[in-house]
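The structure is given below, and queries will be raised subsequently.
Every protein chain but one is kept in place in this view of the complex.
And now, chain A:
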Amino acid sequence: MFRRNRRLAVISALAATAVILSACAGSPEPVVETSKGEPDLNATLSVGLVLEPSNLDIRHTSGAAIEQILIDNVYEGLVTRSQDNTIEPRLASDYEVSDDGLTYTFTLNPDLTFHSGTALTSADVAASYEAVRTDATLQGNAEFASVASIAAPDAATVVITLTEPNQNFLFTLTGPAGLVFQTGDTTDLQTAENGTGPFTLENWSKGSTITFARYDDYWGEPAKVAEVVFEYIPDFTAGVNAALDGSLDVLTAVDPNLAPQLEDSGDFVLTTGRTTDKATLAFNNAKAPLDDARVREALRLAIDHEGLIEAVGAGETLYGPIPELDPGYEDLADVAPYDPERAKELLAEAGQKDLELTLTIPSFYGTTVPQVLVSDFAKVGVTLEVDAVEFPTWLEDVYTNKDYELSFVLHVEPRDFGNFANPDYYFSYDNPEVQSLYAEALAETDEEASAELLAKAARLVSEDHAADWLYNGATITAVSPLVAGFPEDSINSRINLAGVTKTAE
């Protein structure tokens, strides 16, 4: 899914923000250690977030907002992923992949229990995964297409066999498809849960807060706070106000233009985390005049990416479909450097004079990006009209009906390169060479060799100018000095609260 990203254009704050951000960008330590005193095990941690899940049924509903809070905290899978997207065991104590890449053998940790109190065995895993494999309405069903069988030879062992090697399979298991549910459970997952994680769902006040309580019988190390309250505040300014009046311990997704306010208050430490958010300027590759590669290239050359990032306030340049946290990343800056003169030449070559294009953008992304694009394109003689629409409208017009010219969306999912190998995806980008390279990369059992194939495919996509990647998003989090261990990277897709502590004032 996509993350909301509303920007307030506070022009005067831009320069200051840019300096602050460049100072804190790229800090390597994954965790902020700001707390000094002893952690208070009875503490309530309140976390401000922007986007609320529409319901809690993680098996049937897609969306980063659900995964962000539920995976690892309430539900767990055999494996999970760390902040930098490497795969780690979770319910499984260990796993082995056969040399041919077809057989995955997992050994379960001892003493696993569901929140209902029932013990978790390999039979629950097998039943959960079998459901994903066979039920098309479950999240991850398509990714399970290559699963031949799921077996539970004994209570602590799960064996999954694939029909063909799939480099992404373990990663799929770190998402909703890999979560384990109690066999025959009748809990209504839309509003309640029965997971295995360190927290239980205590209360959901729709449109306001979701509360987790520590699960004291957790099989692993228990959580270090008694309660976590997620406060959903869709308005960025309201979020900052809430943080400043002391009602939040942590505010995620801070608007870069409002960040200095929080920093100046002295009540928060700001961190800048990496993400797999790709701010994607989609071209409708099937529609004239964008079916002409020269036009697409001209548009990319016309964009001053550094200037755009400065206006947005946070992020890194990204000139291809794969971000730094995903396998196959390569700096592709040479493919589309800022060159408005060359852009004009290309447009002339393509016979495009006084080109007029429409950008369809979900309205919650605000106006900063469209404004920069309008002005950059104007410099090469392209008039850009901006059509801001509601997200469901975007889904219908752009995503489903492909009725658009240019579109802007933050694609937040990790490892979603496959969208460029799928000619039916809304980009309508169809390059058989990319498709076969991607298939090869998936089938490759060696991780590094697979990443190399992906890098090769990504370069081709960028050289075809299938889209433009305006920037790789960074996420700013404001954390109270009383809080320690709050994750920093990738938190718009996963906030693992297991190690977070809060000190009494």
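As a convention for this text, a contact is a pair of C-beta atoms (placed from the backbone, for glycine too) under 8 Å apart; a residue touches a chain by one contact, two chains touch by 3 or more; residues count from 1.
FYI, contacts and distances are computed from a predicted model.
The subunit not displayed here is recorded in UniProt as "Peptide/nickel transport system permease protein", chosen from "Putative RecB family exonuclease", "Deferrochelatase", "Peptide/nickel transport system permease protein" or "YolD-like family protein". Set against the missing chain, the residues A:207, A:266 or A:432 yield one that touches it, A:207. From the options A:93, A:134, A:191 or A:436, the residue with contact to the chain not on display is A:191.
Contact with the omitted chain, checked across A:244, A:350, A:374 or A:460, is made by A:244. Across the entire complex, the residue among A:371, A:393 or A:445 in touch with the chain not shown is A:393. Taking the complete complex into account, residues 1-2, 52, 54-55, 60-63, 136-137, 139, 141-142, 188, 190-191, 203, 205-209, 211, 229, 231-235, 237-238, 241-242, 244-247, 389-397, 399-400, 413, 416 of chain A touch the chain not shown.
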